[in-house]
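Excluded from the complex is one protein chain; the other protein chains are retained at their positions.
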Amino acid sequence: MPVMTLIEAIRHGLTQEMELNPRTLVLGEDVGVRGGVFGATRGLLERFGPERVIDMPLAESSIVGVAIGAAVAGWRPLAEIQFADYIHPAMNQIINEAARIRYRTNGDYTCPVVIRAPFGGGVHGALYHSQSVEGLFYHVPGLKIVIPSTPYDARGLLRAAMEQEDPVLFFEHKRAYRLVKGEVPEEPYSVPIGPAAIRREGRHCTVIAYGLMVHHALEAAERLSREEGIEAEVIDLRTILPLDRETLIASAQKTGRVLIVHEDNRTGGVGAEVAAILAEEALFYLDAPIRRHTGPDAPAMPFNPVQEAAFLPNPYTIADQIRELVRF
Amino acid sequence: MPVMTLIEAIRHGLTQEMELNPRTLVLGEDVGVRGGVFGATRGLLERFGPERVIDMPLAESSIVGVAIGAAVAGWRPLAEIQFADYIHPAMNQIINEAARIRYRTNGDYTCPVVIRAPFGGGVHGALYHSQSVEGLFYHVPGLKIVIPSTPYDARGLLRAAMEQEDPVLFFEHKRAYRLVKGEVPEEPYSVPIGPAAIRREGRHCTVIAYGLMVHHALEAAERLSREEGIEAEVIDLRTILPLDRETLIASAQKTGRVLIVHEDNRTGGVGAEVAAILAEEALFYLDAPIRRHTGPDAPAMPFNPVQEAAFLPNPYTIADQIRELVRF
Amino acid sequence: MATGDRVDLLERYQHGRHRELGLTDEDVRRMYEVMLLARRLDERMWILNRTGQAPFAISGQGHEAAQVGAAWALDRERDWIYPYYRDVALVLVWGLTPRDLMLQLLGKAADPSSGGRQMPNHFSSRRLRIAPQSSVVGTQIPQAAGTALASKLEGTGAVTLVTFGEGATAQGDFHEGVNFAAIHRLPVIFFCENNGYAISVPAEKELSVPDVADRALGYGIPGVTVDGNDPFEVYRVVREAVERARAGEGPSLIEAKTYRLLAHSSDDDDSTYRPREEVEAWRQRDPLPRLAAYLKEHGLADDADLQALEEQVRQQVDDATEHAQAAPYPRAEHLLDHVTGP
Partner (left out) sequence: MATGDRVDLLERYQHGRHRELGLTDEDVRRMYEVMLLARRLDERMWILNRTGQAPFAISGQGHEAAQVGAAWALDRERDWIYPYYRDVALVLVWGLTPRDLMLQLLGKAADPSSGGRQMPNHFSSRRLRIAPQSSVVGTQIPQAAGTALASKLEGTGAVTLVTFGEGATAQGDFHEGVNFAAIHRLPVIFFCENNGYAISVPAEKELSVPDVADRALGYGIPGVTVDGNDPFEVYRVVREAVERARAGEGPSLIEAKTYRLLAHSSDDDDSTYRPREEVEAWRQRDPLPRLAAYLKEHGLADDADLQALEEQVRQQVDDATEHAQAAPYPRAEHLLDHVTGP
């Protein structure tokens, strides 16, 4: 099996999706001749032509709006928002339109639009090229939200997103793009939307994360295992909406101690819902208060390296949190 | 003290704000000659003229964008979004702009924009005239979010919103507009942004709510007290962002049983954060799992009366939840 | 807005104008029939509202000629429509029935557009190529461009008609949708039913140009203003736009000037913001009596025919009302159906 970076897996996946279904469209800013600012769509224009690989005007609401209209007519749009930070102009089309079309027509229409966007920080992107935006969307019934942390999952989840009929937000951690490598089968395959993955078994505590933070959590867990004998279970959510309640509850019941890690702001982030679910379903199994280790409640990540680093959870701060949790 | 409905208190407050500060502007759709579709701005145009009471074109992003630009130049805009359901086109201006201006200029600029919007259901408003949208915003650092449940608070919180320097979302439950009455002082006064109000003391459990749900919770609590001897403490959040952690934690520690009620969708709603805070800060005081009684995870409220009623928590369903919680 | 008078004058000189446009006598009779049906249905909806039987009504009264004129220029068998809440007459042409509309008015389970989930006049049907409508003003415009893009790629020659009020043209989505369609020369017709107000806000506060059609200038596409109370004129200009679209020449913006004869909706009171003389003046240009007069003048119908038609329409409206009243509401246990698929 070839080894790919996350971004290569996505490019490979996009290419295959375009091959598999002649009604698949790619649309976004700079997705054509430029191949996307991160190169995710490189080669698509040459291969599939400007009819199916569309350089959109700089107007995110219309990127999603046009995708919705094409989906309504039976096409399979794969829209790209250049940075998750610029998805906000499209929130009306995503939340009020895409997410409600199936419901408001009582199932007559569906709206199978997949919207990809690079998110996350640690690349000196500052306030507007570092945002995590999943916390703004996981409150929206009708959407599915996927955040792959490995190349394998990225390809497989993209396939799954294209196989089903609902709008999917597909967030790709931009710092993971070239950092994370892994094996990816040549042939198309899908990784189901919904189930989380237990990346590391452990008995002392449960660490729940997604995106790049999964790798940081694993690094922390490996070090603590090696050096201190602490065995943390690490769960990769993979799908933020819907959440894999069963896996989360089972692990919390097993370890009795839960740490949730995300880069997104703390208040109202995905960690809040995870904590709420566990407080409802696993309360009497908990031996320590639930902990959230997240980006702080600052509007976004500063540009300067000092405050950027201070914003972000990292393997060391995660290890500290695990230690405190286990010692509670 | 005169008795007013919620909408009268708001109209009274808007009128006073316009009097108090000649740099206060009211802008929104139909706020002029029509006086707002709910009448909140009735009389303002006649009194303050079309310079300061501006009928905006049907374009929410510009309603907020223009308000931001006026605020940046030292004015005090009071923007109205006709229905909370139509705030989505303005999300970019609210989240990416208003909420970040103070932070991104390191405090050089502030953005004192107050954005009012009627929200909530139970008026046959269906999918697009019933939405609760606070769950989409309370994840945004830099904003303050206020949801008054009484005429007294509505007037006082509006004053407080206009006295400070941050963008404030001011959500008014449209079914409460004429339903809820109470005394409102003639003279200007403010109710601070931040503190929750304990509307009813109780020892058996804590019910946390906001907006119209406070009244439903109180009705349920009174009935249970009268008929079954159950004494529920009822907390009115009033401010959704920031949350009054201390009051919530203290009450949870006292009663050991917590029910959170909101009309907004369950997943990722304000209740998730409240539950997370309590799971972090009051875990070992809890004698029963935290409960959330909320609107379900449907994209929005249907039009037909059967499903609309099924969507909404009401005094009976809240009483059921309290009973189960206390018996746990 | 003197277009109405100008056309009345023209009418005196152009007998049989419909024939010149290629419309048969039967076409014209059918047009009138749909307009009448739309009007009577709409009137009934208000009655049901005023008598407490329907929580909400929103009116297309006054807009019928614009809608029917546009509809006739399209091909119901392949074209798409993205209607808005005033388009009772348009969707009747497109195949929704009076029963369908009444079922939605009363929020009944059999409402084919939404299963009783949406407010009245939120039309939708996959089978009929009626796009899934929301209440959010303007969102349908880029979506219509997306559907037109699909049609272009399919090469079917299908055209998309998207309708909206003049107020909607202030939305960013209007601009983004028209801009994209113009760049890619998509087969879409932007059809504005300009009734002079967005609820209470008059056109001068929504636009800084005299006509919505002027907005086309910024996109380099044809912009045409037409008397929206004259179904033939509307038919003529929309047909031209359809021909352009099918020939791959791209989108057009058409503005049908008209008026809503009633308040914005059953929740509105327009007396504060529309002078009664203005309303009265427009009542004089009501497209229905105007077309009735044309029918008689050109020997397409006499008073007895019109009377019979009224009777037939009344029966349809009665039937729709009774059918909807007798129909069951959706069940609570279906509240969470169709949120997402698996």
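For reference, chains read A, B and C in written order, and residue numbers begin at 1 within each chain.
Methods note: a contact is a pair of C-beta atoms (placed from the backbone, for glycine too) under 8 Å apart; a residue touches a chain by one contact, two chains touch by 3 or more.
No experiment lies behind these values; they were computed from the predicted model shown.
Asks: Who does the absent chain touch among those shown?
Replies: Looking at the complete complex, the unshown chain comes into contact with A, B, C.
Asks: Hey, which of B:Arg42, B:His88, B:Arg102 or B:Arg257 is the one touching the hidden chain?
Replies: Answer from the full complex: B:Arg102 touches the omitted chain.
Asks: Out of C:Val159, C:Leu207 or C:Val224, which residue would touch the omitted chain in the full complex?
Replies: With C:Val159, C:Leu207 or C:Val224 as choices, the missing chain is touched by C:Leu207.
Asks: Among B:Ala9, B:Val26, B:Leu45 or B:Ala67, which residue is in contact with the omitted chain in the full complex?
Replies: Touches the omitted chain: B:Ala67.
Asks: Using the document's definition of touch, tell me which of C:His63, C:Arg215 or C:Arg290 contacts the absent chain.
Replies: Touching the chain that is not displayed is residue C:Arg215.
Asks: Residue by residue, what part of chain A touches the chain that was omitted?
Replies: Considering the whole complex, chain A reaches the absent chain at 29-30, 32-35, 37, 55-59, 61-62, 85-86, 88-89, 124-129, 296-299, 302-307, 309-311.
Asks: Which chain B residues would touch the chain omitted from the figure, given the whole complex?
Replies: The missing chain touches chain B at positions 25, 51-52, 56-57, 59, 61-62, 65-75, 77, 89, 92-93, 96-97, 100-110, 141-144, 164-166.
Asks: Just checking the interface: what residues of chain C touch the absent partner chain?
Replies: Residue positions of chain C that touch the missing chain: 170-176, 179, 182-183, 204-210, 214-221.
Quick note on the criterion: only the chains that are shown with their structure count from here on.
Asks: Name the chain whose C-alpha centroid is farthest from the C-alpha centroid of chain C.
Replies: Relative to chain C, the chain whose C-alpha centre sits farthest away is A.
Asks: Which chain is in the middle, if each chain's centre is the mean of its C-alpha atoms?
Replies: Ranked by how close its C-alpha centre lies to the overall one, first comes B.
Asks: Per the centroid of Cα atoms for each chain, what is the distance between chain A and chain C, given in Å?
Replies: Spacing between the chain centres: roughly 42 Å.
Asks: Taking each chain's centre as the mean of its CA atoms, how far is chain B from chain C in angstrom?
Replies: One centre to the other, that is 37 Å.
Asks: Do you know which chain C residues sit against two or more other chains?
Replies: 114, 116-118, 122, 134, 136, 172-173, 339
Asks: Return the residues of chain A touching two or more other chains; collapse runs of consecutive numbers into ranges.
Replies: 61, 89, 92, 96, 100, 103-104, 141-142
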